[in-house]
Every structure is written in C-alpha cells, then in structure tokens.
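Taken from a larger complex, these chains appear in their original positions, while the remainder are omitted.
Chain naming follows the written order as A and B, and within any one chain the residues start at number 1.
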Amino acid sequence: MTSGLQARLRQVRQQSLALIEPLEPEDLCLQGMADASPPKWHLGHTTWFFETFVLRPQLERGQDLAFEPADPRWGFLFNSYYDAIGARHPRPQRGLLSRPSIAAVLDWRHRVDAALELLLQQLEAWTEERHPPVLELVELGLQHEQQHQELLLMDLLDGFSRNPLEPPYGPGPERAFETAWRGSDRHQPTWLEHPGGLVRVGHAGGGFHFDNEAPRHRQWLEPFAIAARLVSNADYAAFIADGGYDRPDLWMSEGWAVATSRGWRTPRYWRDNLEFSLAGPVKRHPEAPVRHLSWFEADAYARWAGARLPTEAEWEVLALHLPRAHGLLWQWTASPYRPYPGFRAAPGAVGEYNGKFMSSQMVLRGSCFLTPAGHARSSYRNFYPPACRWMAAGLRLAQDRR
Amino acid sequence: MTSGLQARLRQVRQQSLALIEPLEPEDLCLQGMADASPPKWHLGHTTWFFETFVLRPQLERGQDLAFEPADPRWGFLFNSYYDAIGARHPRPQRGLLSRPSIAAVLDWRHRVDAALELLLQQLEAWTEERHPPVLELVELGLQHEQQHQELLLMDLLDGFSRNPLEPPYGPGPERAFETAWRGSDRHQPTWLEHPGGLVRVGHAGGGFHFDNEAPRHRQWLEPFAIAARLVSNADYAAFIADGGYDRPDLWMSEGWAVATSRGWRTPRYWRDNLEFSLAGPVKRHPEAPVRHLSWFEADAYARWAGARLPTEAEWEVLALHLPRAHGLLWQWTASPYRPYPGFRAAPGAVGEYNGKFMSSQMVLRGSCFLTPAGHARSSYRNFYPPACRWMAAGLRLAQDRR
C-alpha cells in the first residue's frame, strides 16, 4: 500500500542529489542575495523538514526507527521560517554556513531516508486509521522538496549571475526551456474567450494539494479573454524600444520607484543580445517567452499593450485550454495572494506553510521548465513579492470583453 | 447654476484656513516623517491642484481670468505625485521648505480663489456642453482638498507626537471623536448577518465619486457576518494581555517582521494609561474604539479573536446597516487595493489620482471623525500600506457563516 510512496520517496530524494552533481564544492555555500539560499542549505532544510515533522513525532511516541536525530543546533540552522518550532539562523547568513560540511549533510540525508523507509514499512502493520496523518506528512515533505528543487536552481542562477566569470550550471534546464517554447505559435496572439458568470475555483479534492488551494468556492467573473501564448522577448523589446522604462504613466507608483532606484532597463538577466541562464550566457530568441521580470514590469507591459494581467480565477477556469499553461514559465496574475473564502491554515507548525505569507505578494499560476515532473496543478497558487525577478516567471495578457 | 458650487468652493477653501488657526508659525513647516506633509504644504498643494488642473488649461485656451500663475518653481514644490506634470520636490524634504512663507502661500490661495470664482461666473455665459469638464474638475479639486484637510490633522498628530512637550492642537477633533463613540453599544458585539449570493458593489452613479469606486459590478459572496461595533480599547488590551505581540502564529510573516523590528507593543499613540491625541495626552477609555493600528495588527487581532476582517465587498453591501459605519474611524478590510473589473483610469494627469497606487496597499472603508462633512460614501475606497499607523484607523470583525 505504501510501496508507491516508497518509490516516490526514493525518486524525489535522489533527484535532489542529482541536482548538485554538476557543482564545484564551493558552489554549495553560494548565496547570491538574502532571498536566495545555498544548495547545501536546500539539501539540509528538506531533510530537516522530514526529521522534524515526520520522524520526531514518531520517535516521541516511542516508535523505534533506529534513528538518532541530528545535533539539535542543526534545527536552528535548517529551519526556514517555522516560528512555532523555535528560533532560527538568519536567512541572509545562510551562505556563511561552511559547516556542517556537505559530507555531514549527505550522511544525515541518508540516515533520514533510511528511517523514513523503515517507518513506511512499519506502517504496513498499523491499523489503517493511523496511516493517513503520516502518509500525508510524507507526501507534504515530498511536495516541499520538489518546491526546493526548483528553488535551488533559481537561486543558483542568481548566484552565478553575480560572478563576472559567468559560470554555467549545465545544459539540461536550458534545453528543457527551449523544448517547451519551440513550436509555440509565432503568429499574432489569439485570444481564448470566456463569457464570464459564476464559476468555481480551488482544488476539487482527490489527490494532494496545498492548504492555500482550498476551499473550492464560487466566484463571479465578467466576460474576458486570455492570450493563447506568453509574451515574447520580441514583444517585450518593443515595449522597451517605446520607452517603457521611461514612462511613469505605465507603472504602479511603487513599481516606478523600485525600477528607477534599482536602475532597471531590461528583465533581470538580459545582457546585450544575450541572456544569462543556467547554461551560461545564451542567445536571446525573439520568439522565446520573456522571463525573469517582476510583477511591476509585467503589469506595466500589459498596460502598454492595452491589456491587463489575468486574475488567478480567470487563469484557472481556462487553464485546461491555455497552451503551455504548464512547464514553460510561471505566469504573473493580477491577483494579490490572499486566502480563499473559508480558508483555514493547518493546525501546528505545518500551518505556517502558506498562510502567513498572504500579504503584499502576488499570485503566479502554472509551472515552469524547472518544476519537477508531477508537481504542477491548475489550482496551484505560487506567490512572490511584486519586485522579485529571480524566479522563472513570465506573463500572458488578458482583456475585458464587454 | 454654479452658485451651489460657488458656495461649496468658499466653504471648503475657508475650512482649510480654519484648520491652521490654532497653530504657531513654526508648526506650519512641521513634517514628522517622510509619509507626512507640513500644514503649509497641504495649503499650497491643494491650491496648486486648482491652478494646474482647472485654471491653467483655461488660461491656455485664452480665457481671461485676471490671474497670473505662481512662480513656475512652485509647481516643482507643490506637486505631490503627478509624474505627467513634471519633476517634483522629494516628499521627505517638504519640511525643509521654510519658504515660500505662509504669507506668500496665503496670498496665492486668495488669488487662485478669486480666479476660480471668476471662472465659475464666466461659465454662466458658456454653452452647456462646455460646462461639465470644468465643473467636474472643480468638484474634484474640492474633494481633493477635503482629503487633505483630514490628512493635515493626521500628519500634525504624527508631528506633535514626536515632541517631548506633547503639544495639543486643540480640543475640537477629540470632542468629535468622543461624541461619535459615546452611546455605542457597550455590550458584547452582535453580528449583522448576510446570506451571501450575487451582489453588486461600486458606485451606482449620480453624484461625485472617485474613479476607483467604479465600475459598479457583480461579486459572489459566501454567507458571512460583520460585527455591529468596532473593536474597543478594552478588547485590544485583552489581546495584548494574552501575548498578542509575542505570538508569531497570529501574524502575517511580513507583519511579524515589522512589529518586532520596530518594537511595537501597543497601538501607535498609547502611552501608559493615556493616549496621545490632537488634544494632547488624554485618558484612554476602555469602551472607545481602538485606533492608530496597522493592518498587520488589525489582522492579528482578528485571528486571535477567532474571526477575520471583512472584505470590502462584504462591508459595502452591509454598509447601510452597520452602526457607526461613518464618522468614527476608518475600518481596515481584508481586501488588497486593486482595480474593479473594467476599471479605467481617467485620461491625463488626473488619472494618476488613484490607479497607480493599486499595489501592496489595503483598503479601508467608512470615514473618520476628522473627515469633513459630506465627504463620506458607502462606496468610498481609502487605502494605505499595511504597516502604516498614523491614520485614524480601527477595525470591526467579520466571520464566515456556513
């Protein structure tokens, strides 16, 4: 019964290790900015999550897992933001953790994996009613680890982008990006129309979802249309050429202040005719979707184009019909990240997972070329502050229809 | 035909002058923080608004208004945020403008008032179709000035609060506050229920409204209830006594970071058993509504109380039934400030009035004891960043019903 989960556990945990294979040892501590984390920290944090939320409660109940938890100080180091669990190492200083060494962290991973496998085996002997909480937490840990796999690569791109040597991570992710956008319709955008009305949004139940995707609820929409394709580099270059970064009337006031004070003139990784990527500097294709821009830039572009961003509800009700909804780039929406009507955070520390970030952030929908297979859902709500640019985010347009 | 407007013009403009009567000359340049502005600046800015958006376009058309605009540099000084109009003096440095002197600013006000009155008289001779744009801009200027009358007092409270001598402005506003809350129902809160369903929100047309109140549109609501009274000082004191400022589980992550880094332990103006007010330090009545707290504090309080803030749509559909919806305190809502479906900003510089602030701010509904008479509407959308506390803001609770 748990054998499917066991296989997934091995696959996901192994995938994290595969991600650091191309790295030099010094890269493991690379933290380019306060918002990002070093690869070693991601490996440690995802392991801490399993130890803290899955293994420790079982150990405290007397379950014998042949497992000795890590040095308690590691909890301080690898806690990300769970205040209920205790104090934590300041995020901007994760790059200073040259110790514990990668060898020590990998050893910990292996011990935690062994204990998790043992736990899943023991589960077979339990009454069925004891299963669900454990299985759900293991599943949450795996989903959590997949999120960090994506983050690890985005963070690494940020770190490498600050090195004048422009080091590449490897060709894989960029090939995935190109495969995803090649074959896009290169003609003028066509629109997918929706008549509006009372719709249902949110996860319908059945299968894993994060708490912020529920409850499923009704929402009234006015008639609208969403573009069939994402905004391309060529589209965005036209916006720049038309003075997009010099026209305050196109921008949110806050965005204009950010853009001018930081000197933004292009998306984050544009460099002359190239674009910095995980494959190092690569040619910037006009037809490829523009990426690594902030919500403020996406919003300004949409205004310039005589359109707007779609709300997350609009995106979701058309998701099944949107070409490249998934696997290419996260797509900024017009929606602030707030709880759905009737939202309840999970009890305990796990409840800090999503709910406490529901202010001053904007929702992104879809998934991107770095998202692990099987981690994408139409109801998935990703979120970032509107000034962030290091994520693999792009946009598609929407318009009112009436 | 314009005589009603003429009377209002005189009344509103005169009211601004009345507000500075209790002040010492040095108070006129007092700017307590970057978000606030000195009284003299408010007087100048509201005058600049009329000169720039009403008088200048007429002068440019050749209309003879016996009026000479101010030194062009004054436009630089008294522009608040209209990028389309040109560069402007940095907001945090408004307190450095000891010149132009108050005498010069008042002289300018009188000259602008005279020209406006002349324009309104001339209007009688125009064809009717030329009327509306001018009348609308004059009306907008008056509404704008009334907003600044409220702001002037809030800003002054902030400035005086930073003076160890705790100077009072005068007894008037505080008397208005007390009159507004006295007679509140002091018993347990009772709830106003709403069954949910498809409702209409936004200004229905007829009479003045800001662009952000339109278009009127449909929205689906789940069943909910809103508290009949605002949260009181006694209520909030119970939250504090229960460790409200020490429990991160009650807070948005961003709010917790703000509260701890700024050392918040109470609402902004609480001082021992007193509260700093425009009347100086006054006794803090347990039954009076709590005021001068941030959205983050309001949100945390609501979570502690097992409730939540109402959305702006919920507030609006019950507005006519809510005791003290107006005239007591602005009320934080759960809604980020975003455009209504189909929103279009006005063309030209006036279009910068509201639309460009639609990111990272939260909506407040109602009005407060400092709001000029006749300036309140059920569809009025006030907005501030969630960490601001210097406004006369409080909260009322809401709950899901199902």
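We adopt the following convention: contacts are C-beta pairs under 8 Å (C-beta built on N, C-alpha and C of every residue); 3 or more make two chains touch, one makes a residue touch a chain.
Computed from a predicted model, the values in this text were never measured in an experiment.
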Assuming 2 chains are placed, give the number of copies in the entire complex as this structure defines it.
-> 4
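The rule is simple: only the chains that are shown with their structure count from here on.
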CA centroid of chain A to CA centroid of chain B, Å = 37
Within the complex, which stretch of chain A touches chain B?
-> 81, 83-84, 198, 217-222, 248-249, 251-256, 295-296, 299, 334-336, 338, 341-342, 351-352, 356-360, 386, 400, 402
